[in-house]
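A protein chain is absent from this complex, but the other protein chains hold their places.
Order of writing sets the labels: A, B and C. Residues in every chain begin at 1.
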């Protein structure tokens, strides 16, 4: 980050805000220092900011450390199967358009075992908000390579080094035709809060790629230090209506944050149905 | 096509070539006029051109009309499950690096049920040649929407019109980091033959997107007429080492044929393993 | 005329109009007041000139099985019809093309291969079709005309049936079809001398009632819509595809949504999502898709979320025989997926049951907050019956969720252990009923808990609930003799009709027998089964799989030997085969 001053601001806001009401009584089971705490912070605040009715929030997760998210939210939550938060969230949203449906997934969930669902929720433009907790590692199963682990990095499954090149989640979302694609950082809950708010308001599928450290199993790639030193927000000149420039930045600058792409002209799935059947 | 003169040339070559040796004795069960005949033609000829030993060819397919491909090739063949030709082909190739392994899939296979495998074979750069028979419809199950059926098109599953926007297979392959990505047309077996040859020679994963009509269940989108009128090869100025220009064309011109992208500098999976463990 | 019973088969290759001729025949018979059951066989390939058979059984009384052997075989294609001759009765009728387009060797002509007792009627199908409409397309109609004439069926009523079938088509098509039929009828009347005994003359069917001519898939889809389903998610697969297609057409009309997913995993996931949201939802698939769904079935059970899956079984394993019938997914319907995961399984026996079992499935899924699997098979999905219009669904079936009372919301526990095993359930949007649900083992609040006590208690809770669903089981159907029996035939699903008919035939031969079947498979009415079994000297369990999956299942209740009778022919169960076994066992 350019200005690491946000911590002060943060304490200030914490004092004033009552966003903790969106937090459940359950104690997080995450390791001290895990990036997920920052994400939750951002999420609670975004809910508070939008004043979402608690009972209309549904968080749907897969399996992994990230999968525990719903249990820490004071709302309805469903912890599904590894990789399957998207299908379940889609069914829930289509059946209950009145709810705010958030789907949560780890990088293993979203790009590994569940990687077949993402293209379709994006192209169908189903109106859910998707939070990809990308720590570039399998956390809960203790440190195996994931779809975003860099080539050559040593992990518990590849002690001699990972032979697989990583996927670039942002490129994927763009290629799939996501109508909203942004990137946030667990170390900047304020910035992430804004992104979550924009995403929630977006009518259609919104994809949020969140860079977050696994302090226990990744000591070299997405560490707090490496992230803090490298992330930066997109220039204000970035035209988020341009697929091509979003794709170019996604391809070249892995640590850019902010709104990469948004197309508000694409009808959401339910709007399309209304149009076709109405 | 600009010059529809290839038919004459074709007959000429048929007479001279003995590529039919690569065809098995089994009679195709496809509908008369199906684009798949043209693809097979190209495939037989490519094998002949490269003089691949019959017994070293392995074609691995999924389920669908396209899934029948291996039975029509005079070689070893394996008809697997719907959507699963890629995993099986990867295991086969990694265990038997001496074989020429071709994986075949329909659009349902490759982008629908099996869509979760494509990102990984591409990023791992496993040295198989992948032929995606894209007819933008579910052929074998009789005309339901597939992942590439255009929005609004009426199909047997969406009689009022398809509410899903199609995926763009080429954009996907590029986003996944495929080291070889090309597009061919069933109506131009010669052009496709060349592509298959280049792909087979490419060390690493090669992705061939083939536009092909389903004459029985798609009367409006990828019809012979519409394709013949619209396909054209990439300009010779196209720089197939540029990800960005490949992506731009893929995004804008759905009917371009030829080699979109190739990166010969990426080590294949086995090369990476050798490097890491060697 | 109680014994009037005719089976007509039309056999041709794909593209010769075999299936549509069969459909017209069946609809005509129904319109006259006959009971019908018709069933088509076709190859798994789109093209390739594979063999098609349209099989129709016609009767004055209710029919329970399609009948194995045909009285009349209409051969549109000699090669395929030859392989069908084994299913023609020894004294049956063969109607064939005596001037086929291409010359047949003696041993390739169906007429040459028929058994001596068969009555042969050679009709110039191709030539007459050309005369009627200028091409050979109308051979199927010509052959129907010939058959109708020979069977002494009134011509005009049949013409009306053809008219109705093609009503939406261009006039020239209607005319061509009718002309072909009439020419076939007239030519036969003028040129052929009837020498057999088969006839419709003198049969007096009941006046046609308000009937639905539908197959099992249509029956299921209709019931789902009548049960206020609001969400369907699915992926095409034979023989369940049609259910999705009907949903795609009908659901939007009632404001519902049909989501075609990228695979079956996503389909059941979406159904569970909708169920969590408090809406009724369903998916339909066949074996390969069901296998893929089994991981998710555990979530519905563990998180106690209503979900309905139709599995219409086809020949297995693997891709198997996609267009053939089999009952070999019994095991995974009852116990597929890892862990101890009780689910309700219903297996309708006929087309009417398909409707009722579907309505029951939604009710049970909602009330018992669990997965319900409806087991159909290729035959039940695709065979057509003319059934009475179903009775309106019991209103109590339409809204079955047990919600907590307002005073239960204080300290609300989503997974509270109750006597019935059912915990009152809130749905998202309810302000004071918020909860977290997980497929991990969890305590009464829904929080993950891995201690021994919790897992034991919660496992028991889920099984208690499951066991209680037996109270809602449709009556078991026992048909046949009272008292002590020589043979009791215990069967399930689409085989049960044949069992029932076999028992009737066996009784006519002096065997004391009865048949037993239950639509509810899991939980199973084991006490009723035991009472029945105690009456039986020998127990016979016919089913369409190799190892006797259902037989093994009931042996666990009975702990006594049963005689297994298994077929993996891809064909529906035949009463004739059961009868033969009963004679052997008598």
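We adopt the following convention: a contact is a pair of C-beta atoms (placed from the backbone, for glycine too) under 8 Å apart; a residue touches a chain by one contact, two chains touch by 3 or more.
Quick caveat, the model's predicted, so the values are computed rather than measured.
S.K.: Checking the contacts here: which visible chains does the omitted one touch?
M.R.: Counting the whole assembly, the omitted chain is in touch with A, B, C.
S.K.: Any idea which of A:63, A:86, A:182 or A:249 touches the chain not displayed?
M.R.: A:63
S.K.: If the hidden chain were put back, which of B:35, B:64, B:77 or B:150 would touch it?
M.R.: B:77
S.K.: Can you tell me which of C:20, C:98, C:119 or C:294 touches the chain that was removed from the display?
M.R.: Final answer for the missing-chain contact: C:294.
S.K.: Which of these touches the unseen chain: A:45, A:158 or A:256?
M.R.: Selected residue, touching the omitted chain: A:158.
S.K.: Tell me which stretches of chain C touch the chain missing from the display.
M.R.: Residues in contact with the chain left out: 43-44, 83, 286-288, 290-292, 294-295, 298-299, 301-303, 313, 315-324, 326, 328-329, 331-332, 335-341, 438-441, 448, 450-452, 455-456, 459-460, 463, 545-547, 549, 552, 555-556, 559-561, 567-571.
S.K.: To test your reading of the contact rule: which positions on chain A touch the chain that is missing from view?
M.R.: Residues in contact with the chain left out: 27-32, 63, 65, 68, 79, 81-83, 112-113, 115, 138-142, 144-145, 147, 156-160, 164, 216.
S.K.: Determine and list the chain B residues touching the chain excluded from the picture.
M.R.: These residues touch the chain not displayed: 24, 26, 53-56, 58, 60, 70-71, 74-81, 84, 86-96, 98-99, 116-117, 119-120, 270, 273, 276-277.
As a convention for this text, only the chains that are shown with their structure count from here on.
S.K.: Tell me the chain pair with the top count of C-beta pairs in contact.
M.R.: A-C
S.K.: Report, in whole Å, the distance between the mean C-alpha point of chain B and the mean C-alpha point of chain C.
M.R.: About 38 Å, centre to centre.
S.K.: On a C-alpha centroid basis, what's the spacing between chain A and chain C, in Å?
M.R.: From the centre of chain A to the centre of chain C is 45 Å.
S.K.: Can you check how far apart chain A and chain B are, centre to centre, with Cα atoms defining each centre and the answer in Å?
M.R.: Taking the mean C-alpha position of each chain, the two centres sit 33 Å apart.
S.K.: Provide the list of chain B residues touching at least two other chains, using ranges where the numbers run on.
M.R.: 113, 115, 147, 158, 160, 164
S.K.: Of all residues in chain C, which are in touch with two or more distinct other chains?
M.R.: Residues 252, 262-263 of chain C each touch two or more of the other chains.
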